[in-house]
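In what follows, a single structure is set out as structure tokens and then discussed.
Heads up, one of the protein chains got dropped from this complex, but the rest are sitting where they should.
Chains here go by letter, A and B, matching the order in which they are written, and residues are numbered from 1 within each.
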Amino acid sequence: MKMLRLFPLELRRLLQSRLTWLILLLTVLSPVLGLVLYKPATSTTMLSMYLANPAIAGGVAGAILFGLVAIFELDRARRSRVDILTDAVVSPLTTALTRLLALLTAAVLTAGLTMLVWLPISAGLIGSVFTGANYVLAYLLLMGLALPLGILAAAAAYQFTRRADLSIVLFIAFCALSLTVWADDWQLCWLNPCVWALSDDFSNFRVFRSVAWMRLTWLAALAGAWTVSYLCIRQYGKGIFGSLARSVRRVYRPVIAAALLACSVTAYAAQPFIDHSNPDLTVMSFYEIPYAEGVTFLSRSAQVFPDTSAGTVTGRASYQFQNTSGQEQSIFFGVNPGYTISNVKANGADVPFTVSGYQEYNEARLEVTIPAEEEVELTMEYSGFPQESLPTMQGGKELSGEYLCLENSALSPRVMNVMPGEEGYPAVIEVTLPETMIAIPFSSSQAEVISENADGTRTWRYEHNGAGGILYAGDYVREDIEAGGMTIQFYYGRKHQAVMEEAGAVEAVKAVVDYCTEHYGTLSFGSGETLKLIQSRVAGGGYAVGGASLLDEADFTIANLGDADKGAIPGEVFIHELVHQWWGLGNMFDTVDPTSPWSSEGLTVYTTYRIVKELYGEAYAQEHYVDQWRQAVDDYYLNFYVRNPEYLEVLPEAVQLGISNSLSSVRRYSEMPLKILKAEQLAGGEEAMDQILKGLFNRELDPMYPYLTYQEFLDACHLTEEELDLG
Amino acid sequence: MQLNIQHVSMTYPNGKQALKDLDLELKTPSLIGLLGPNGAGKSTLMKLLVAALMPTAGSILVDGEPLPKADRRLKAQLGYLPQDFGLFDELTVTEFLDYMAALKGLPDPKAAIRAVVRAVNLEEKARSRIRTLSGGQRQRVGIAQALLGDPPLLIFDEPTVGLDPEERIHFRNLFSRAAQDRLVLLSTHIIEDVQSVCDCLVVMDHGQVLFTGTPEELIRSAQGHVGVFWEREEAQEAGLHITARVNTSQGVRCRAVADQLPPYAQAEEPTLEDAYLYLTSREAVQ
Partner (left out) sequence: MGKIFRYECKRLLWNKFFFGLLLVSLFYGWQVLSGVTILGVSHTAPFSPWSFGDYLCRMVPLLWIGALFFLTFFTSGRARRAAVLTDAAPMPPRRYALARCAAALAGTALLALACLGEAAVFYGWYFKWYHWSTLLLPALVTLTPPLVFALGSGWLLGRLRPWLIYVWMPVPFALAALPLPEALGLWNGSFFTRYPLTLEALDPAFSLPPAAAAAQCVLLAAGAALLAARARQGRIRRQAGEAGI
């Protein structure tokens, strides 16, 4: 084939151009933008900061650069009029295809080179949580695949318009669309994939799969567009339509273009990742379904079989109801929109069921009609790829051999309109997992292994009481710590072991729990005897239920543990983050007001200081905490705008807010702890302050506004705001 | 004006010897045609004459003064059109000529520009940006800048490349007129250009001068060496340099030059092209 013969020549010509090498060099360097300038992944995990952001930035810059070089190269022949010579020998269609292949090959070379160059840098920056698989997948999907998309888009624009300036404008506009208006639409942002976080300690397959889906959708779309533009390449002195009419005579060409475009449209419409939940979060119609008359819940059981390689779930659920109404009743279940329900039987007989198209809060509504029998055993099977609701924060439904989190209807269909029986909603859940994974129910119940299976899996079983329920499982390390009169089951990812050990995690947990329980009281969500502290995959924050509390891995990254604002040494940052279980989670704070220093950080930093003082002595605490707060606060008071607020006031509101925000972290992390320290002195010393804080921690909450305010703190201290001025 | 080239040799840094022990004397007024095949050393000779290169051996005298010393004086009297040159695409024709006039230090640039623009037939394009010009028009801008300020020494390297026949004739006449009181050196491949206007020819090959003299003298040197015959088998045409083959109803009529014409060939009156080919082919054989 002529093209195969021409391809090496074209590639050699391309690689002989200095411009190609300049673009190649710039692309290889471009990930640095993700470290300093363009940081779309907002999470603070090491992989988000040092892998996702550089790779995405590299992809954006590389795609734009290669797009421009594609236009330049395609236009070069026309500019230098060499096309008159080449068109006489080879069909312009063949030339176009050869050029495209050469450009794509150069892009592949560039991506490979970038991966090689950045491998040691990334490994060095990321530290012990670096893995080759994450690195390769991130660079391949977040960066590598962007380059062919840029080339295809730009080449298509040029082949349609045949003008370099116009195609550059079109291409840049197409890039700008992705970077601005499409930036939050995970399927449309072809240039800058919607990745907000990559997990350090657990797998990221869900995010990578979603990016791969988006890339392949666009690859098909742009390859289709390119093929159509290829058919429009001007021939025989004809215009765009005349050339098109000639080129389509070979039927396979338009067929390929149509097939590619059809693939893209199908992939766009049939994406399996995100559901179609009602975006209006004030609507909660599923909670307003009236209870089925005369039906009570007796028990349920579920056997769940996550397929950790495919990321899917298969399960069987069985429900026992008592139907005293003597009539058929409609029972509603919440099911994950990604699941397919089948084989629904009541007392062994098939019963009719429907799944609604309407979705709300990541659930679709399954309606099953149960017979008019008193004892009804309803069984059903479900399977599929669990879907998520938030396209801009994907990854929550990660399901792999390292980690999974199945929440409520993703674990098994959740009964919505059946009254609880005498025992509530008792449930027995069995889940079959690879042997490296530990099942951790997010409640006080404990899971145990009931069978070791021949295929290397283990079946876990636990009891639960509730219509829903959350199950975490993963390659966890568990440490049992006796502290504060209870057993703390501390679960953290195996990959994080080195970091946790270096931070003295176990000692810190013990110190914090002992100290805080003694000084402030037990956590309301502890079950009395045990408390599970589970390090979760990056989720944007922690939360707690009875008997279990979640620690977001982003709070325990190497970088965060080295943050001097929060503590002098990594272990102290760990203490700081754990203290948030008391101040932040156990006692909630309203969203931060940039004009006020009051937030969960003030009491947390103060408590951290007190614990450190107890652990390492007064001199150490003074040097590393009080003195540093004072230094930071002195700097703050010397700040031009603090000294001359009139200049801040003349600035536009948005600018004012930006400046206040940049100053507010000092106020929250240094000024407030100093004020609390002053309050401690004014209130009569440490013991008095401990009593005040204990009183605040255990105060009766107003359910309408459960947040701890500065005024409540001042009132408890019998002080006024002015008395705590540091001036 | 008089240029004396004495035992000039030029070897490029890559080892290629472009000129070998060249001797020439060029005097005003004359229009000298420099002929020779590709790679003969014509462009190198011209670069030496405009002091763009320094010879590796020998010397060039400008009115008796050796060149490095006479550099400024030479350039003040020089109009030069190289074979391969660039223009400032972002300027208009007039602006570019004004730029060159400033470089040449012309006292009345406007009049000089008007004159040369008219001379090269570029009045319509005078205000156009150079990037919008065609190849022939760019060539004419090149010629115009060389003619700026009526310099007494004009050196043109392939000046008629890219021009249409009408323009070629126009420029041929222009050069001829210019040569009435100047020294014009014209390097070209096109024999017609030199035949009609040059009063002196220099034929070069392999860095050496093969011939210096008038066109008539060159033609005379080929007398008895040009013949026509009906085409024969290849082996029988050995030693002949075929210059033309014409298909006729009786067969193929060939024209050839040779040191010794074969008996079947009928002698013909040589043209300048025949003479040039005879000269270069004889050199090649030797």
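Keep in mind that, in the parts below, a contact is a pair of C-beta atoms (placed from the backbone, for glycine too) under 8 Å apart; a residue touches a chain by one contact, two chains touch by 3 or more.
Because the structure is a prediction, the values reported are computed rather than measured.
Novice: Kindly state which of the options B:90, B:108 or B:164 is in contact with the chain not pictured.
Specialist: B:90
Novice: Have a look at A:644, A:681 or A:711 and name the one touching the chain we're not showing.
Specialist: Per the contact definition at the top, the residue touching the missing chain is A:644.
Novice: Which listed residue, B:54, B:111, B:246 or B:267, touches the chain dropped from view?
Specialist: B:54
Novice: Considering the whole complex, not just the chains shown, which residues of chain A touch the missing one?
Specialist: 18, 22, 635, 638-641, 643-644, 647, 650-652, 655, 659, 662
Novice: Could I get the residues of chain B that touch the absent chain, sorted low to high?
Specialist: 12-13, 47, 50, 52-54, 71-72, 75-76, 78, 80, 82, 84-91, 95, 98-100, 102-105, 142, 145
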